[in-house]
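My questions all concern the structure below.
In this view, the complex is presented without one of its protein chains, the others remaining in place.
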Amino acid sequence: MGRIWVRGSLRHLKTNGGKNPMEYFLTEEQQMIKELAARIADEKVAPVALELDETGQFPWEIMRILADTDLFGVWVPEEYGGLGGGVFEQSLVVEELSRACSGVAVSYAASGLGGFPILLFGSEEQKQKYMPQIASGKKLAAFAVTEANAGSDASAISTTATLDGDHYVLNGTKQWITNGGEAEIYTIIAMTDRNKGARGASAFIVEKGTEGFSFGKKENKMGIRASATRELVFENCSIPKENLLAKEGMGFIVAMKTFDKTRPGIGAQAVGIAQGALDYAVNYARERKQFGKSIASFQAVSHMLADMATQIEAARALVYATARMIDSGAKNVSKEAAMAKVFASDVAMKVTTDAVQILGGYGYMKEYPVEKMMRDAKITQIYEGTNQIQRNIIGQELIKESMRG
Amino acid sequence: MQVMSIRVTDACIGCGSCIDECPFGVISMEGERAVIGDGCTLCGACAKICPVEAIIIERGQKEAKAPEGKDVLIFCEQRNGQVADVSYELLSVGRMLSDKLGAQLTAVILGEGIKDHAQDLVTYSVDQVYYFDHPQLKLPHEEKYVSLITDLITTIRPSVFLIGGTTLGRSIAPRIATRLGTGLTADCTGFDLDEAGNLMQTRPTFGGNLLATIICPNHRPQMATVRPKVFSMPERVADYPGQLIEMAVPEDLKALSEILSVTEQDDETANIAEAEIIVAGGRGMGDAKNFALLNELAKLLGGAVGASRAVVDAGWIPYAHQVGQTGKTVKPRIYIACGISGAIQHLAGMQSSDVIVAINKDANAPIFQVADYGIVGDVLEVIPALISELKGKG
Partner (left out) sequence: MNIVVCIKQVPDPSQAKIDPKTGLVIRAGVKKILNPFDLYAIEEAVRLKEAHGGKVTALSMGPPDAAEALKEAVAMGVDDAVLLSDRAFAGADTLATSYTLALGIGKIGAFDLIICGRQAVDGDTAQVGPGIAEQLGIPHATDVRRIVSADDGQLVVERMIENGYETIRMPLPALITAVKELNEPRMPSLKGMMRSKKMQVPIWGPGDIQAEPERIGSNGSPTQVYRTWEPTRKITSQMLEGTPQQQARALLEKLGQVQ
């Protein structure tokens, strides 16, 4: 493929320092959060991104820094040791970290996914016990609903939780759980009453180290390889009945309401990945010379970049608007959350694919970061509800709205 | 010694405010009068708080009124019986200055069993060598050095006092200068005298991009620390008629600090400041493993490996190899900069090298502006070519 001519600064992955071309009227506090996250992404994540991808090592060092800088608590109320922000603030952090490495970003975000059920549905005792640990980053959290036979069809889960005196006994296996094995606090959805169908599942809090709770091997993934994905195995795992979240039968409601809060975060992850890819591609196109000029001066390339940038900005605007809407306390946000996730993830896939194309042969080489970004982007179209399911949700909501007149 | 004193007058009403205010806790009440104990630093907190102004602090002005002082004094640093090279370099500068001033060249050296070294210094055209010889001074104890040297200066009143810019030198010089209330210029690279005989001290600032000449017209001695390897070694004069003067070291010489141990780290490649040839690498080397090429080239040339800050920060090579403003300053015969762009903070550390070679793919890299020889090319091709040329001829 010819001699590699470009070295040095171009290989070093650098993020944009938290600056966006468009003005989103962030508050001072939000700006601070974004800049701090961008600084961590730039100074601590970017230098190790390619190495983490290669080794698949969990980024504990970076998790520690996110904890020490108080970023784990941006979405947690102050009374539990957080900063009192919401989904918007969390999305800002996820977006910035994703520019450097989305595997690191999802490890951070998944702790929010595991913590939201407790915040939304937990009793005061449960919140007092777990939220401060999650907000401080002392312990990571994780959320588990998916099983081998229950992906999009969550109601097909077969993990059971049987009440036995003052304990529930869990049996079953969860699959592909982000932060599996690294987190210490797990929110699990399990069947408590088969006969009740969709109303037969309940949500539980299970702590790592509980007897009968073990982990499968770490999965070898296409992308977000720094993120730890494992099976959770429950074999007569006995937990106190106080660990039930809300009431029996509320399981899927807990899951749905949680996803409503966290889908913008996946959207933010996608926006971040796409932005990182765009920044890299723009720099490359400016420096790479063919036929006597920089390839950025060819319309074929500059138009690609233009479309990429426009799509990213639209995705960002949608994610931000949705996050703000959710934080304002709006009742029904399922359609908007689904829109933010589906649009941003499709954009990320397209933008990263185009970035590889713009880099040409170099884009295909592992020495350059864009092929990783393309591999990373794919999962955003799949997890936390596939984009097909998202479209189902949006379609259903549209019909419902039109029926309401 | 500064002429300073503190006393509590009869106006004291025994309120005790000064006791609480003293940051060092050295004031106590005896009867109805405050007493200031040892450890008072004359910070003045008690005098300020006293409601009846019963505490008086006198600060005598210690600076020379019209600049007194004649001779040139050089601090000769020795460790383990080895006199530092920079001390010899200062003796040659010192001789030049004292000749122009029509004054004596004197030196001070401290240690244990150093009389022979003191005698040897005379042969570098030193008119008086003052030496302090005592078991207490076996290790270079900075606090004791400061006390003894300051006392010596107060006695012999030199016009100029030069100290080599070693870690020891740059640590004791500010204390001595502060104790004497005189001026100190850091890291000088040039000296001259004006018509009035004032010392004109030239030093680099802003990473070497701005040179400044400093003078100290109204205070004596005019003190400066001097950058090693800037000046040349002096000639010996075997039978130079200089005097050896032994200075007394008080048995009860007090010092608060204690040297518990000295640990030597014998990493020849690490002390790049001593190397005659340095092969340095920057980000343009591409990867940490490519530094093996630099190691090989350095070995073939008999030199050391240096690095820019960027690659040290990236963890490719330890900090001991860093050349630059926040790393080491080097002045080798030959400095070969490989894949280094030439940021100002890096240049600060190496631009006074005798011959600078730059190898970089970017023809516009700032490093080429200070290089004697430039190669625009890929370091990963040029360095192997250099290595094979060197091996081929051997």
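Think of it as A and B in the order they're written, each chain with its own count starting at 1.
Going forward, a residue touches a chain if its C-beta (ideal position, glycine included) is under 8 Å from a C-beta of that chain, and two chains touch if they have at least 3 such contacts.
In this text the structure is predicted, and so the values were computed from the model without any measurement.
Interface note for the absent chain: among B:A103, B:A280 or B:I334, the touching residue is B:I334. Touching the missing chain, out of B:L162, B:A177 or B:V226, is residue B:A177. Note on the undisplayed chain: of the listed residues B:I6, B:I19, B:M96 or B:L168, the one touching it is B:L168.
Although one chain is not drawn, its touching partners on chain B can still be listed: residues 23-25, 41-45, 48, 59, 63, 139, 143, 166-168, 170-175, 177-179, 181-187, 200, 204-219, 255-266, 271, 273, 301, 319, 325-326, 334, 343-345, 355, 357-358, 364, 366, 368-378, 381-382, 384-386, 388-390, 393-394. On the side of chain A, the interface with the absent chain consists of residues 28-29, 32-33, 36, 39-40, 43-44, 65, 68-71, 74, 83, using the contact rule stated above.
We take it that only the chains that are shown with their structure count from here on.
With each centre defined as the average position of its C-alpha atoms, the distance from chain A to chain B rounds to 54 Å.
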